[in-house]
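All protein chains of the complex are present and in place, except for one that has been dropped.
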Amino acid sequence: MVFPTATTLIATAPQRPAGRGAEIWSPKRFVTPAVVLVVLVSLFLWLSSLSLDSIESRTINVDYVIARVREHLGLTVVASALVAALAIPTGILLSRTRSRVIKGIVLGVANVGQATPAVGVIILLAIVWQTGYLTALVGLVIYSFLPVLRNTMIGLQQIDENVRESAFGMGMTQNQVLFRIELPLAVPVILAGLRTSLVFCVGVATIATFINAGGLGDMIVNGLKLQRYPVLVTGAVLVACIALLIDWVAATAEDVLRPRGI
Amino acid sequence: MPKQPNTAVLQIAGKTSGALIELDHVTKQYPNQPVAAVQDFSMTVQPGELIMFVGPSGCGKTTTMKIINRNTAPTSGSISIDGRDVLSLNPSELRRHIGYVIQQIGLFPHMTIAENIGVVPKLLNWSKEKTNDRVHELLTTVGLEPGDFAHRYPKQLSGGQQQRVGVARALAADPPVMLMDEPFGATDPITREKLQAEFLRLQASIGKTIIFVTHDFDEAVRLGDRIAVLSNRSQIEQFDTPANILTNPANEYVSSFIGLGTAIKRLVLIPVTEARLGPASAAAGGTTTIRTTDSLRDALDALVLTGLPALAVLDEQNRAVGSISVDQISAVLGTEVPVLAPTAEV
Partner (left out) sequence: MNLDLNGLLTFWARRWDDILELLGEHLTVVAVALALAMVIGVGVGMLVWDKPFPRSTVIAAAGVALTIPSLALLALLIPVVGLGWTPTVIALVMYSLLPIVRNTVVGLREVPPAIMESALGMGMTPFTVLLRVQLPMAWPIILTGVRVAAQLTIGVAAIAAYVAGPGLGQFIFQGLSSLGSKNALNFAVTGTLGVVILALVVDAAFVAITRSTTSRGLRA
């Protein structure tokens, strides 16, 4: 599973004016939650109208669904937090290095990594190591590491060299330039990377079911195996809604946290 | 960090108007480059002097300037400010006491104008109050209404306004030395001229030691106390006052750099009052007038622009003291002013 590259995301990021408040909380902002709500209500009504057999009612009940959602979100959030904690500092370090060899290696690994299917990574890990939650977590981290790493590097690289020069020229130390100038200016790009990585994680967490790591993928796979479409549809719709909501939260955070003036 | 350089920085910082800068046999050789960017450069700049570095692009003038605030490390040679060896000082602390303006301005886009100007005061741990007062004072100095501009972001300003903020930001901690790299180069001609005039007025009151890099010889003549004409490897071809360079170019290189119209360039340096003015009645009907404080260049520009044969000259009390025409300007130079053809035909 590959998503648009950071560069394509940046290239089309809309320019927002500095005035906020109304900008961020415009009616448009609430389209996604509203759509998700409508979909969930429809799903509920549809399920209520069905008479579920014993297999179906074993999985389509509040306790079971909440447990799966919790597993799914847990995997996603823990993996994303790990990715943020690992990839952002790595990106900063890599953008500090002048070594062309290191940069070339990173670029090469990034390209191959982007071309690697998530399902391949997860299943290979399961074969050479073990099945279960930990493997899925490692797979998720490996897989969503790249967008954050790359966006951190791009975010720092795209800063106007003149801004950096005047910061040093005014007597800021290396660390002051990093924390007061470079990182704030890179925030929008880094957040875009985190957003991509979060959406990745929701998706990859779905296939975690293949290696017995739980999550809503369980419902999809069980529904498919047992030919119980209500189960399959419930799982798939819930995953889709979670993905949309997480993307929405991340997009909102991006807008709120974007420094004023840029 | 040792104590010694710290106090030295403070000694430089203690001055606010003008410090002595000495560069002694400074060389900068980049690795893998056949020739040095700067070779054996020596110069003494007196406190309060405005020195212009003029030369073609790539001649090393910017590199030379950047060596002074240690943005670039020299390969050999020494630099001192008020007798303090710059190379022994902590570079970051040193730079906080040297104003720095570049052509692309480099305002921090995520900070308001007030925050941009307050960066160095903040680095120096000034109190909020003192910083605020200073920001207001500086915005007023560079002609931007503080109430209107302090809380705007850079992208909400025009190029000329941004450049004013750039100058204000460099002046924030009242540094004794300013380094300016083509600060007005990216602005349109009209804005540039305005900024230059404002800058001259400002310098008259603050008296900083300024190194000003430009490739525009007219700008150098207009602004500089002394001009260093530089050629490749930052070699000084001539270092003298504008008037001396214009009247006495040291060599072929300097003459060719001054280019054609030397005479016209000299006009900038000559006040209108040097000319023998004609009778006030000669300036019939023209609404454009010249002031006694203007230069002959201003007068010539106005004459060409209006196409009138003569313009009235007014003194500070707005009294007409005479008139000026192209002939009288030519008379001062002792040579025919060469760009007259269009005027004559009108």
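By letter and in written order, the chains are A and B; residue numbering begins at 1 in each of them.
Keep this in mind: a residue touches a chain if its C-beta (ideal position, glycine included) is under 8 Å from a C-beta of that chain, and two chains touch if they have at least 3 such contacts.
Remember, predicted model here, so these are calculated numbers, not experimental data.
Visitor: When the whole complex is taken into account, which chains on show are touched by the absent chain?
Guide: It touches the following shown chains in the full complex: A.
Visitor: Of the residues A:Val38, A:Val119, A:Leu134 or A:Leu257, which one touches the chain left out of the display?
Guide: That would be A:Val119, which touches the missing chain.
Visitor: Have a look at A:Thr59, A:Thr135, A:Thr152 or A:Thr206 and name the one touching the chain we're not showing.
Guide: Considering all chains, including the one not shown, the answer is A:Thr206.
Visitor: Where the complex has a chain not shown, which of A:Ile88, A:Leu149, A:Leu232 or A:Ile262 is the residue touching it?
Guide: A:Leu232
Visitor: What is the set of chain A residues that contact the non-displayed chain in the whole complex?
Guide: Residues in contact with the chain left out: 1-5, 8, 11-12, 31, 111-112, 114-121, 123-124, 126-128, 131, 199, 202-203, 206-207, 210-211, 217, 220, 223-224, 229, 232-233, 235-237, 239-240, 243-244, 247.
Note that in this section only the chains that are shown with their structure count from here on.
Visitor: Could you put a whole-Å number on the gap between the CA centroids of chain A and chain B?
Guide: 52
Visitor: Could you list, by residue number, the parts of chain A that touch chain B in their complex?
Guide: Residues of chain A touching chain B: 18, 160, 162-173, 176, 181, 184-185, 259-262.
Visitor: Any idea which chain B residues touch chain A in the complex?
Guide: Against chain A, the touching part of chain B is residues 69, 71, 91-98, 100, 102, 104-112, 119-120, 123, 153-156, 169-170, 179.
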